[in-house]
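I have a structure here, written as structure tokens, and I will follow up with some questions on it.
Note that this complex is displayed minus one protein chain, with the remaining chains in position.
As written, the chains take the letters A, B and C, and residue 1 is the first residue of each chain.
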Amino acid sequence: MGDSFGKLFAITTFGESHGPAVGVVIDGCPAGVALSEADIQAELDRRRPGQSLLTTQRKEADLARILSGVFEGKTTGTALAILVENDDQRSKDYTEMKELYRPSHADYTYQVKYGVRDWRGGGRASARETIARVAAGAVAKKILRQAHGVETLAWVSQVHTIRDDTLPQAVTSEAVEANPVRCPDPDAARLMAQRIEEARKQGDSVGGIVSARVAGCPPGVGEPVFDKLTADLAKGLMSIPAARGVEFGLGFGAVELTGTQHNDSFVMEGDRVRTATNRSGGIQGGISNGEDLLLRVAFKPTATINSPQDTVTLDGRKAQLKAKGRHDPCVLPRAVPIVEAMIHLVILDHLMRFAGRTLRG
Amino acid sequence: MGDSFGKLFAITTFGESHGPAVGVVIDGCPAGVALSEADIQAELDRRRPGQSLLTTQRKEADLARILSGVFEGKTTGTALAILVENDDQRSKDYTEMKELYRPSHADYTYQVKYGVRDWRGGGRASARETIARVAAGAVAKKILRQAHGVETLAWVSQVHTIRDDTLPQAVTSEAVEANPVRCPDPDAARLMAQRIEEARKQGDSVGGIVSARVAGCPPGVGEPVFDKLTADLAKGLMSIPAARGVEFGLGFGAVELTGTQHNDSFVMEGDRVRTATNRSGGIQGGISNGEDLLLRVAFKPTATINSPQDTVTLDGRKAQLKAKGRHDPCVLPRAVPIVEAMIHLVILDHLMRFAGRTLRG
Amino acid sequence: MGDSFGKLFAITTFGESHGPAVGVVIDGCPAGVALSEADIQAELDRRRPGQSLLTTQRKEADLARILSGVFEGKTTGTALAILVENDDQRSKDYTEMKELYRPSHADYTYQVKYGVRDWRGGGRASARETIARVAAGAVAKKILRQAHGVETLAWVSQVHTIRDDTLPQAVTSEAVEANPVRCPDPDAARLMAQRIEEARKQGDSVGGIVSARVAGCPPGVGEPVFDKLTADLAKGLMSIPAARGVEFGLGFGAVELTGTQHNDSFVMEGDRVRTATNRSGGIQGGISNGEDLLLRVAFKPTATINSPQDTVTLDGRKAQLKAKGRHDPCVLPRAVPIVEAMIHLVILDHLMRFAGRTLRG
Partner (left out) sequence: MGDSFGKLFAITTFGESHGPAVGVVIDGCPAGVALSEADIQAELDRRRPGQSLLTTQRKEADLARILSGVFEGKTTGTALAILVENDDQRSKDYTEMKELYRPSHADYTYQVKYGVRDWRGGGRASARETIARVAAGAVAKKILRQAHGVETLAWVSQVHTIRDDTLPQAVTSEAVEANPVRCPDPDAARLMAQRIEEARKQGDSVGGIVSARVAGCPPGVGEPVFDKLTADLAKGLMSIPAARGVEFGLGFGAVELTGTQHNDSFVMEGDRVRTATNRSGGIQGGISNGEDLLLRVAFKPTATINSPQDTVTLDGRKAQLKAKGRHDPCVLPRAVPIVEAMIHLVILDHLMRFAGRTLRG
């Protein structure tokens, strides 16, 4: 259970790290959208391992193949399936994990939940699962951009203790993609890259923060009560492997301001209602107010590390694990397109709900 | 849309601040659970306004009435409805808000979304909506306690800049309920109360952090991929009015540790698999591992304040607002039972999903 | 579980026959719809017992009270709750049923499912549950009529062996409401009334068929594959107590025609595509084609009869039951507004899904 996400633009994903393939079915894609495999591939390539020395050295082509839902270059409105075959599977890198639980990984919890688990490369708990999210997100991104001019930009704003304090409104796509860390400030990016490389050499890992800004989200998106835009974004973002926290606008920082300091005054800009400041991160009462959406996601350091760790075996004996695979010492650079994908999926789903509500008496 | 929450223990809530009543329907409550209105009232009383000078001075009895789903003191397994009639409605306190948007409140976003809004006391966006959550949460709490020994405890760990650093495992229910702030450390509680009182006098407001610990959650609860326990808890918690961020285990703090520092080693305790530390907050790969669940929620300062604020009118003119109602200068003390309710609702729902999966071949 | 119905115009109902109240929460009602309690009452009055000698003689006022979601006479777009308090509850009529299972009623199946049951008047399995459907259907009806000119008309086309063969296109609302049976042909209606009265005198009951025609449903409503309009209507209609079968267009009669006899040729009517015949009942491939929707629902004879019947007790002894309550000897006349309600709920829900899909690239 839990392999589906979204209500109107609803995706269902499948696939294990070392199984034949991973993929996604989109139920609810609007019809008539120009879409090609290249649109999807562009995003998959941003997520792909082996892009630089900073990420895992596994070579995976991750080629997207559309199996249904597109005819003569346009979406048909019926189920849209995308498949990515797996390759470069070195299951032997993982044979040690067959009998051991990797600390802070999903090995133990899957085993206790299901009584069985695909131990090869993390199975369903592998980060390869996110290929399906990114593929579906690429479709959502195209629709959002074409139909509404919604543009999402995510970037790495912290790696371990190194922060980039560039203001969200100053970040550009070009600056983010200009370096392998995906940090818009080149100096911070350089330091972050060094820190990641250090961690890799030491058989260790580091975490960090991905920040994001969404421009062009129209006001009125999000539902009252449970399906607030903050709530559904939080769910989507916290479902990304290794995510440990999420915050909107000033987030945890809002705690140390008073109401008079934190509230965003309303002002008129022509005939448009704007806020003078954007401490709310574009969402008030769970519904977008037309300002930029601002959010941040914290990722823990990668659980799989190439250093010895104490653990236990499936049959309850003490043991020591030293992982041998080619693991990301830091997931942050590759997390950027995944964060964007989840944001795209949530916003498009909510925009479609909003459209469905316009049937007035 | 968005008035429902949960998949198997599914609640649907209704009601505006100044309408006739608020309430909840629980679809999926297990049968045979001993349940009385007193069970629900106990939790509502913890959430009720007017408990102390720290909260709003509105007097609301908030009496729960069970309308269906209980027969001869036991749940029947069919839809369980709970109603709380509204009273002490001073709509006139809000007449000024009819034509104005309160900064950082939901007034503008509701108006732009629906083209109409119940402006009395925030309407559906009022914190009175949370009565329904707490009522449903009380039912979930009783089932969790009886059937599984799951015990949730939330408390105020920060108000504005005042922190209480009591370790989660040291917090007791008695300490939390011993003061009106619901902060387990009496010294911190006293300072927090002063700060809240200051804010009230100044027509200002303050935010803070609610922390929570769940004991007794069995391992295996939570689903892979999208319905991770972290993801569904994040959604539930971020749907609480004024929530701005949520984190699990070390949360944003995990960012500054390396993998070797952050990973929780596995150890055997008799024949039970435990972790030597609990930096993961009891959830790994989105599934509970049997350790205490640990999480924190950030709340912004209350948006409605009794100080003058710049805003605009419905017809687009500049204006100044000075709210006249009796508002909470700090939502934190009353947020504690709401946070607990959302945690109860998510965990029970997931426990029921897990039970449904045990039908094996 | 199963107390909710619909995806975008989603209703959740609650209430037992002899509990305090029955009601419904509508999640997803469009905003800005003019709606009063009188709109709802008009439909409840058509469903109400005691309208004539043909139905149960219980006197129930069934007064609708809107608890939320309407402000200043218009829907707000947030959860709309409607409550109907129960009265005239003669629980003592049912004390015999406390220990017995009524044949072909839900007594046994509820007991075995839940291990507990509200035996008073059928509890949740009572036909009083349908009050909530009719109340929600009244809201859907108003929106469908105002926003789309969709008009649904249902009528009794058979009672026991007496058939009315009036062609669907010739049936008028006036003819249906002109007699207590709700059969458009006055001669057939008279015979049906006699048959029902006979059954009542004999402590017996009779079943029948409700037919329905929906005019004005635009083409394109319904989804491919599982959520076909036929499929969702079938679910909604088969969920009505005592329903035993449902058919669309020629239904079971289509079986005895060949393809050349059954197919509906397409013809142009001005610039509109029409079918020359309507054997498909307005739905092809699960999607409306713009012609009238035509369907029929079979209802079994009422299970609760005032004749002695063999049964068993809760503790497994043979017994004989003779029900003492005031029961409908035939549910058909009162089933008419219930069938209409379910049709309204399904069509509005699907219209809203269709609207949500129009967000094109």
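Rule of thumb we're sticking to: a contact is a pair of C-beta atoms (placed from the backbone, for glycine too) under 8 Å apart; a residue touches a chain by one contact, two chains touch by 3 or more.
Small disclaimer: the values here were computed from a predicted structure and weren't measured.
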Given C:120, C:160, C:213 or C:344, the one touching the chain that is not displayed: C:160
Selected residue (touches chain absent from view) among C:176, C:192 or C:250: C:250
Chain not shown: contacting residue from C:18, C:105, C:142 or C:213: C:105
Candidate in contact with the missing chain, chosen from A:76, A:260, A:277 or A:313: A:76
Footprint left on subunit B by the chain that the document does not show: 7-8, 28, 30-35, 75, 77-79, 142-143, 146-147, 224-225, 348, 351-353, 355-361
For subunit C, the residues touching the chain missing from this view: 1-5, 13, 101, 103-110, 112-113, 124-125, 129, 158, 160-161, 199, 204-209, 219-220, 222-228, 230-239, 241, 243-252, 254-268, 271, 273, 275-276, 279-280, 283-290, 298-303, 305, 307, 309-312, 316-318, 353-354, 357
Hidden partner chain, residues of subunit A it touches: 1-4, 8, 10, 12-16, 19-23, 25, 27-28, 31-32, 65-69, 71, 74-81, 83, 113-118, 123-124
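Keep this in mind: only the chains that are shown with their structure count from here on.
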Fraction-based call for subunit C against subunit B, same above half, different below: same
Subunit B and subunit C: spacing of chain centres that average the CA atoms, whole Å: 38
Subunit A, residues touching no fewer than two other chains: 224-225, 353, 357
